[in-house]
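Pasting a structure here, questions to come.
One protein chain omitted, others in place.
The block that comes next holds chain A.
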Amino acid sequence: MVAWSEQERSIIANLFSNLDYEDVGAKALTRCLIVYPWTQRYFGGFGNLYNAEAIKMNPNIAAHGVKILHGLDRALKNMDNIKETYAELSVLHSEKLHVDPDNFKLLSDVLTIVIAAKLGTDFTPEVQATFQKFLAVVVSALGKQYQ
């Protein structure tokens, strides 16, 4: 089990309570598909991904980005139990979606950059450290059930 200080819990709670899911979710997935184009392999049925412009305007990608971001809510609500909380989603990503778990780190890095762009001076080194720790725990949990 991961240990969280009161300060870390507060930082995470605060970040998510002020989060514009529609904006950040869409931007994060869009950016991931542009910066790491091989990740497009998982989105064959999502419509036009032909170039950056098409990806940015694709409503299916935007919607899915928001869905993924809401997936983090589970961790937010169960910070002392993240591994167990994501067991089911881990199986889903492994058995059904066949996503290479390395991709979780890519999306996590991109999300950090999108949040950095959004929060300006509020994105202090301490907030960055806490957010990256949070994402790393989720990423690890999502990779746990792969076999």
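The criterion applied here is as follows: a contact is a pair of C-beta atoms (placed from the backbone, for glycine too) under 8 Å apart; a residue touches a chain by one contact, two chains touch by 3 or more; residues count from 1.
Note that in this section contacts and distances are computed from a predicted model.
The UniProt record for the undisplayed chain lists the protein name "Hemoglobin embryonic subunit alpha-like", from the options "Sepiapterin reductase", "Rab proteins geranylgeranyltransferase component A", "Hemoglobin embryonic subunit alpha-like" or "Isocitrate dehydrogenase [NAD] subunit, mitochondrial".
Across the entire complex, the residue among A:20, A:73, A:88 or A:126 in touch with the chain not shown is A:126.
In the complete assembly, the contact with the undisplayed chain comes from A:31, out of A:31, A:64 or A:93. Contact with the chain not shown here comes from a single listed residue; of A:2, A:52 or A:79, that residue is A:52.
In the full complex, chain A makes contact with the omitted chain through residues 30-31, 34-35, 52, 56, 109, 112-114, 116-120, 123, 125-126, 128-129, 132.
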